[in-house]
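Of the protein chains in this complex, all but one are displayed in their positions.
Then we have chain A:
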Amino acid sequence: MLETEQLTKKFKDTIAVDDVSLVLRQGESVGLLGPNGAGKSTAIAMISTLMKPSSGDVRLNGESVLKKPGDMRRVLGVVPQKIALYEELSAYENLKFFGRLYGLSGKKLEQRIDYVVELVGLADRKKELVKNYSGGMQRRINLAAAMMHEPEVLIMDEPTVGIDPQSRNHLLETIRKLNREEGMTVLYTSHYMEEVEKLCDRVYIMDHGKVIAEGTKEELKAILSDQETVLIDFDQNYPELFAKLSEIEGVQHAAAEEHSLKLIIPKGTRLLAALFHEAERYGAQVVNVNVQTPTLEDVFLRLTGRKLRD
């Protein structure tokens, strides 16, 4: 229902978003994963009609939103990265205002406030001033404010940054419930692998403004796990043997370290027979063989040479 087409945003000295094409289908939960500065927030700003793209397009049900942002504004709920609330007002007053922006009033408005504060588990504290809330509670109201107008699509920009574990779990549970039980379409942005893993059906990985990998969790895992890391421990150091093993067909990367050798090979490479055969010839004893499946973190590291988190 919502897609971006070669979305690009250039600032004076950076290309924050570079040729990004995303698709969100009805009822789907999609993750947008990337380190700080990847361009996630900028992409969201363009999708939510806050910022005009340098080039490319954003479509809602096939229609460009650049000329006519009205429809998008009605169906979209955005949870901003920063806590965007009026601190000196109560949660209730904040929610009332954000509801009014969408034309809610009277009984309907009150009902909706009751629903969203219940949703985020702050029903009994809604009259308190936002500035007296903990960071986690502020984040929950930040989400509630975006839910006031019953959006069809909810976009969240790192909603769990700087939050206690309890609030974080509550928030993730809430989002999962909205997606699974209420069929809400969700775009979830984060630089936490586990969150995206837990919540999302499909994932886009962004770095330096570009989408560098995409797919369902299973597809991504397949892409990511088409390689294996094999760690072989020997009884002592055999430089010649190590050199020989590094040249076995299929080995992409080898690193010797004292008594052990680390090999990176495509998944399914038949290594063991050759390994034991060569070891036999050099009279070496294999102490331990360990095959590791790379994590998403590892893959990101391999794709970009950097870690996902600072």
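In this section, a residue touches a chain if its C-beta (ideal position, glycine included) is under 8 Å from a C-beta of that chain, and two chains touch if they have at least 3 such contacts; residues count from 1.
Operating definition for what follows: contacts and distances are computed from a predicted model.
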item	value
Options "ABC transporter permease", "Nitrogenase molybdenum-iron protein beta chain", "NAD(P)/FAD-dependent oxidoreductase" or "Cytochrome C": UniProt name of the undisplayed chain	"ABC transporter permease"
Residue among A:L85, A:L122, A:L172 or A:I205 touching the omitted chain	A:L85
Of A:A145, A:V230 or A:L263, the residue in touch with the unshown chain	A:A145
Where the missing chain touches chain A, by residue	45, 48-50, 52, 70, 73-74, 76, 78, 80, 82-86, 88-89, 93, 97-98, 100-103, 129, 145
